[in-house]
Structures are given as C-alpha cells and as structure tokens.
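One chain of protein is taken out of this complex; the other chains stay put.
Take a look at chain A:
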Amino acid sequence: MDATTAPHRIPPEMPQYGEANHIFELMQNLLEQLLIQQPKDPIPFMIKHLQRDSDYVPKIVILGPPASGKTTIAMWLGKHLNSNLLSVESLIAKEYSSLAADARTHYQKFQTLPDVLLVRLLQERLREEDCIRRGWILDGIPETREQALLIQTLGVSPRHVIVLSAPDTVLIERNLGKRIDPQTGEIYHTTFDWPPESEIQDRLIAPAGISEGETARRLLEYHRNMVRILPSYPKIVKVITADQPCVDVFYQALTYVQTVHRSNAPFTPRVLLCGPVGSGKSLQAALLAQKYGLVNVCCGQLLKEAVADKSKYGEMIRPFFEKETAVPSYIIMKVLGQRLDQQDCVERGWVLHGFPRDRDQACLMDSMGYKPNRVFFLNVPFDSIIERLTLRRTDPVTGERSHLMYKPPPTMEIQARLLQSPKDSEEQIRLRMELFYRNSAELQEFYRQAITLNGDQDPYTVFEYIESGVINPLPKKVPGLRAKEYPPGEQS
C-alpha cells in the first residue's frame, strides 16, 4: 500500500480552522450563488460576493392569516435586525419604477395583482443594494403556491419562514378591534394594544374589511392557499401560535431567526462537560461516547491510569496522590495532551470532563491548542447532589455499585453488607461543590458560547438536551443586536 492510498494524517489544526471560520458554509454559499445566477464571468462575480459578505443577512418570510399580527411582528423584526420590510403595499407604492406604476393601475382597477407582476416587482426590489446588504423580510408574500414557485425559480430562497397560526374564532374577534393610525401606519387594537397618547387615539380609524363576514371569507382563502405553500419550504418553517401576547410571539420569532440551520459541514465534536461533583458528567459522557463514537476522556481516570501504569508521568503524579493534594496543572495538561493527540481522539472527537476546573487551567488548555467546540455547564441544586451522592453504595463482594434510591440492591442480604465511600460524605461533597462554584463564574466567562443546562432531571432528558446542543450549530448573534431591549421603540 503506498502513501497516497493509506489513511491521511490530517493535522488537527485544519478541521479546527475550518469549523471556526465556517469555511464549508462559505464555499457552499458561493457555489449556490454561482449556480443560481450563472454569471458569464465567474471570477469578478465571486470577488464581489466575497466582498459583500452578506451570507448571514436576514432572509425571512412571515406568513399568517389575517389579524394574526404579521405586519406588527414583521415591523418589529425589521427594526431590531435593521433589515428591509417588503409587503405587497410597499412594493406597489415604490417610486421611480415603471413596473410599480403598472401595478398601481392594475390594483386600482381590480384590487388584486397578477402573480407574475408581483413577482417581477419583488425581483426588482430584491436586486437593490440595500436589500442585498441588509437582507429582507417578506410580510405576507407569497400568497399563493404559484407565487411561491415563481419566487423559487428566480433563485430567491428565504432562510427562515415563520408561520403564525391561531384558531379562526380568535382571529375573527381580534380583527373587529383593529385600528390603524393613518399617519404612521402603525396598527393598534381596541383591547390588546391601545395607544396611551390621546392624540393618537383620536385619529385612529377602523380599516375597511374587518367585519366578521369579510374576515371569515379571507380566512377561508388563506387556509386554502397556505396548505399548498408550506411544502415549498420543507425544513425552514417554524409555526408560532399567534394566540398569545405580541411580545411573546416576537421573542419566539427573534430566537428562531437567530438560529443557524444545520449544514453538511464535516464536524468532529469536541465536547467539554462542566459541573459540580454529582451533576452527572461521567454518565452523560458515557452516553455521548456510546451513541456518537466519541472518546470518553475522564481526567481523573487518566491520572489514575498513569499512576497504575507506572509511566513517566505516573511517577510524577504519585506523590500528589499519596499526599492527597491536587496535582499541578502542568502535569495534568501533559498527560491529557498525550491522550488527546492520539489518532482516535483526533479522528472521532472527544468528550472531556473533570478538567479544566478554573480559569487558569482553561487558559492553559486553550494555549496548548485543545479547544472544545461545545461546552456544557450542568446545573444541579445542592440538595439533589446530596441525594445523588450520599446514597451511593458499593458491594464489597461483587464490586457492583448501587444507589439506595435510584438503583436499590436486589436483596436484603446484599444491602446489609453495602459500604459507603468516605468521599461521599456530606462535608466532603459540600467542600468540593463550593470549590467548583467559586471558579465556575470565571469558567463561564472564558467559554462564552457555553450552553447551560438544568442537570436536575432524569439522565435521558439531560442527554437529549446535550445531544441537541452538540448537533445543532451554535446560534449566530446578529451584529448590533441589543438583547435586552424589546420590542424596539416601546417603553416597558
């Protein structure tokens, strides 16, 4: 077997770099745009695309029945994400466009727009510089399946589609209370969203077409169309129930829009589990290792193995074990580094727990080049930890471990002879837990993209949360977002 057909040793810096800079997605977006637009001169096109750097601008479609609050949500999202809001009205009202003028005359005569004309208007608008640079939010477009297909053939595809849904009775009632401010175009409601200033109150008018019959007719048409539009966007639809306060709908929509969809990028998980003693780190690590084939690296275990093997590092560690003091970080790092550099860890990925315990250790690990790409903090309240650990017992004859509450021993005979490890006494546990919490704030600051989980649930629930954290890409924060202020422009 010659060197070119043997498995390649890829230096681990390459996949780490690829993941950190999202190279796969970069190339995928580039290729997508090349295939959709098929420019005559691909190289200048690629240069322009790279310079624009608009891969992650918002491309959102908001659909929903009349009176669901689409326009309100769309406007708030537009302000928050600093993006352009496009609706049928705004497209028709455009100046300096012959297409828009045609559309206006058509709309005045027939009250509707032919699909082709609407889609061409949309295409024209989306080609403008500000839509390319800041993204777009479509409010209520596409209205029918034909429009959806036409938009697709143009190569316009949204990244997130939000569908608002609510029971028809709620919507009909809601629509009766709809009021519009003719000056600003903002939508208010007699019951849910009444403006405080009396001058706005005075000038509000009820828009046309909000009677019960009218709303019912529009709802019927909406349902007929929506069923056929949804299959066009198979994986990117999120249905949010509109039968809740506007602010909640907005928050759900915003969180969804900030999630990044899974891509086909190659990904080797390098998971770090942090948590106080008894939070379930070893169990979760074992589950992860079993299901995804990762290598389970338990730091304490590694050190004990080194001592037992009487290796060079083992000899260095043994005096610390004998004196029962903490092993210094640089020795741990050496042993750990040796393990993480082995081929199976590099290829399959690893799950690490038990190290680092504080900020200095984390910095040391980072500087040696072992950067985890998913970090989880398991939070468990003190009482649960006490319950989990103080009831642990070991059978001295068989070596089997049991738990008086979760996995009681099968017979009374066995129970009589069970022993408790001295490390599981309450004071010991309290000491170790306090040690962890002293350092955890710094650790959380160091690992900024860490995910915090409630560890006080049954192991398989916690495992599911960890799984979804590992598999889904980390949410991408839109630049310039002010997280605490919502909805924009309103004083709470």
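The rule is short, and it goes like this: a contact is a pair of C-beta atoms (placed from the backbone, for glycine too) under 8 Å apart; a residue touches a chain by one contact, two chains touch by 3 or more; residues count from 1.
Going forward, contacts and distances are computed from a predicted model.
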item	value
Record-based protein name (UniProt) of the chain missing from this complex, from "Pseudouridine synthase 7", "Mitochondrial ribonuclease P catalytic subunit", "Interferon alpha/beta receptor 1" or "GUF1 homolog, GTPase"	"Pseudouridine synthase 7"
Candidate in contact with the missing chain, chosen from A:I23, A:L117 or A:V156	A:I23
Which residue of A:I43, A:A208, A:V397 or A:L419 touches the chain not shown here	A:I43
Missing-partner contacts on chain A, residue numbers	2-5, 13-14, 17-18, 21, 23, 26-27, 30-31, 34-35, 38, 42-44, 46-47, 50-51, 53
